[in-house]
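All protein chains of the complex are present and in place, except for one that has been dropped.
Chain naming follows the written order as A, B and C, and within any one chain the residues start at number 1.
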Amino acid sequence: MRIGLTRAGVGEVESDERFIELAAEGGFKAVDVDAKGLVERLGAEGAVRKLESHGVTVGSIGLPVEWRAGEEEFRAGLTDLTEAAAAARALGCTRCCTYILPSTDWKPAPFMAAATRRLRICAGILGAYGLSLGLEFVGPHHLRTAWKYPFIWTMDETLDWIEAIGEPNVGLLLDSYHWYTNGHTVADIERLRPHQIVHVHLNDAPNVPAESALDNDRLHPGEGVIDLAGFVHGLHRIGYDGIVAQEVLTPSAPEETPERLVRRSKAGFDRVFAAAGIRLAGG
Amino acid sequence: MRIGLTRAGVGEVESDERFIELAAEGGFKAVDVDAKGLVERLGAEGAVRKLESHGVTVGSIGLPVEWRAGEEEFRAGLTDLTEAAAAARALGCTRCCTYILPSTDWKPAPFMAAATRRLRICAGILGAYGLSLGLEFVGPHHLRTAWKYPFIWTMDETLDWIEAIGEPNVGLLLDSYHWYTNGHTVADIERLRPHQIVHVHLNDAPNVPAESALDNDRLHPGEGVIDLAGFVHGLHRIGYDGIVAQEVLTPSAPEETPERLVRRSKAGFDRVFAAAGIRLAGG
Amino acid sequence: MRIGLTRAGVGEVESDERFIELAAEGGFKAVDVDAKGLVERLGAEGAVRKLESHGVTVGSIGLPVEWRAGEEEFRAGLTDLTEAAAAARALGCTRCCTYILPSTDWKPAPFMAAATRRLRICAGILGAYGLSLGLEFVGPHHLRTAWKYPFIWTMDETLDWIEAIGEPNVGLLLDSYHWYTNGHTVADIERLRPHQIVHVHLNDAPNVPAESALDNDRLHPGEGVIDLAGFVHGLHRIGYDGIVAQEVLTPSAPEETPERLVRRSKAGFDRVFAAAGIRLAGG
Partner (left out) sequence: MRIGLTRAGVGEVESDERFIELAAEGGFKAVDVDAKGLVERLGAEGAVRKLESHGVTVGSIGLPVEWRAGEEEFRAGLTDLTEAAAAARALGCTRCCTYILPSTDWKPAPFMAAATRRLRICAGILGAYGLSLGLEFVGPHHLRTAWKYPFIWTMDETLDWIEAIGEPNVGLLLDSYHWYTNGHTVADIERLRPHQIVHVHLNDAPNVPAESALDNDRLHPGEGVIDLAGFVHGLHRIGYDGIVAQEVLTPSAPEETPERLVRRSKAGFDRVFAAAGIRLAGG
């Protein structure tokens, strides 16, 4: 496993280029960035050099296709997807992730059919570029009723959906906050095969009942109540060897500087991995 | 187009063998029967001879897999499915149909994912034997609330689901009662391509508001209020060249003899097709 | 059925815009053009107006992806494919075609596996835009040994490949020259279902043995020895209602003006369809 960062939790960083530097300074090995933008600005070779010189890889890109709305909007994102996937490939990134909102204003059964079809097309395109698609189930209970009808939110519902999509390169984006708010256990992680997990997000939760935890009110790893040691130890036990990237959504921008936030994040990761008894390779 | 019968609407017939004879006597060209049972009793050659000597083909078999319940039950039907498909093939039948209940006690989004996966497996198996899978959307409004959550019930929702299932041999079972109770139009039929329709059921509705029509309270073709001439003319216009099989569900067994019911059915078909200006080949 | 033109057989035409005008003047209803280029030059609305004002539709676009070479080249065409498909959709075109060379320098079994995967991805992308993918089997015998190993060239081999690709929107591009040089019959056409034919090319062959006919030495319809009346009559019988587009490959550019060539083409089509006893709708 290698530790990484997303933009969420490190404050206002002026560019992905600066973000790469900060991550490297902080001892992180991966960043989730907009690969296409980076390649557009630096060129493929320049972007590769930037990453390599900092000893950082691109953990995952986001799926730039709007698959949760109408067919027109879905189609409109496909050209972008090919370009984002090509850029990701140029940078050696093999992961693309998207989140599943646990409720929807669309009638759920027809929406599930449409979403299955759309994500299958996305997975096929991503597969052409050697990328996997990670689907993130979202646990906070308030989002289950934020829209009219329940959709899906547990890990098993997501695994079953992945089977229905039917493409070999689709798996989970496993986020500790969603694992926690779903009431999932370490045993639930331990029955996974490592290839079922495309990407991992790490964060923590405030000391409130799990059912009340808000999606955008997270804490940095090690600063809250989630059993993150159990979480990462479970990943370690099953042989997960991908990225564990921080993602701390907060209601407002943090006050500290990015430099401080990166140090605070690293300290949190160190505490969590030490508590899990895991020694990370590569320092 | 060739006209056919299902057991629903011809009363109590003691066997599929007798049913074949009755259909032939009545001028029908196809029967929906249990191909596997027929082959078990008569042998493949015997069953073929029975059909050929009566100038009757097998229109469609039913899908013998319980895909609407749990995974265990689904699996348990797969051996049966291979045997039913083999028997259908031996009799020259190329269609297998199943109905979609418009509501379900299962949470609809996870159920849609599971059903998509299960029907894809069924379609793959059927395809190996040269069969198509027809999905019948079910229109009567009372069934939309017979179970806890709405599932799907319109033609377009079903067409979209067929795309999500993603197998080339899946299409519609288009039933006039469900077309009528959905408020679908002749224009809706005319925008279909013929290969999108695997099979057709014909029946009529009593003179009550369409939203009140009960699923099991149908009339014989030509005896009710459905614009069946428009329905079959639409099929004719798009070049549909499959079977149109009668299916009249009633709350209790009809009193008339099968012989009389078959004659009554044929008279109804003749009226409908004449009103549609369609002359059926083969007398 | 509606008759159409491709650029092959009408000489040197300076632009697709002029080509549309010529086709309309000649009484043709469809043109195979580069939809993306047309939309880039005229805008989507301008291109639609150009077509509509001439009573001409876009019959098919070509697949802009190089699927016959290496993986890198294949990937490089996917962005283009999304843009070409979007342009085709904007112009109301629903077909995209590609040809299958009957031999290859690649080892045939691994190449078939790669090509199956690549065309499945292409079909998935095209399907998102409502397009079908037509695969053209290529019959001239000399091409069977133009490259090292035989690949596939008959209609049935292509139909089986379409099943292996497994996407519902893939069918044949049926070209009379390839039907003829394969020794296929009218009965072979008549056992097809119309939806299995995405697009049709019409042309004729010189009076040489079919096995010697060269791929790029074709004649205008009605000027050679192919039983084109039987060909189009077979299409008509099965209910094919798509486009029949002329495609006359010649070793060097024809000398006549495009205007004369279009008139000659139309005369050929008229002779063929008259001989087939088919009256085309829309004059």
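Here is the rule we use: contacts are C-beta pairs under 8 Å (C-beta built on N, C-alpha and C of every residue); 3 or more make two chains touch, one makes a residue touch a chain.
Predicted model, so just to flag it, every value in this text is computed and none were measured.
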Requested in this report: Over the full complex, note down every shown chain the hidden chain is touching.
Outcome: A, B, C
Query raised in the report: With respect to the chain omitted from the figure, which of C:Pro108, C:Gly239 or C:Pro254 is a touching residue?
Result: C:Pro108
Query raised in the report: Among B:Gly124, B:Gly183 or B:Gly277, which residue is in touch with the absent chain?
Result: B:Gly124
Query raised in the report: So which of A:Arg41, A:His195 or A:Arg263 would be touching the chain we can't see?
Result: A:His195
**Report entry** Contact set of subunit B toward the excluded chain (per top definition)
**Finding:** 74-75, 78-79, 81-83, 86, 89, 118, 120-121, 124-125, 127-129
Query - Interface with the unshown chain - residue positions in subunit C - result: 107-114, 116-117, 120, 149-152, 157, 160-161, 163-164, 166
Query raised in the report: In the whole complex, what residues of subunit A lie against the chain that is missing from view?
Result: 127, 163, 166-168, 170, 193-195, 239, 241
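The rule is short, and it goes like this: only the chains that are shown with their structure count from here on.
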Query raised in the report: If you average the Cα atoms per chain, which one ends up farthest from subunit B?
Result: A
Query raised in the report: Nearest 5 degrees, what's the C-alpha rotation angle taking subunit B to subunit C?
Result: 180
Query raised in the report: Roughly how many whole angstrom separate the Cα centroids of subunit B and subunit C?
Result: 37
Report summary line: Within subunit C, the set of residues that touch 2 or more other chains is 127
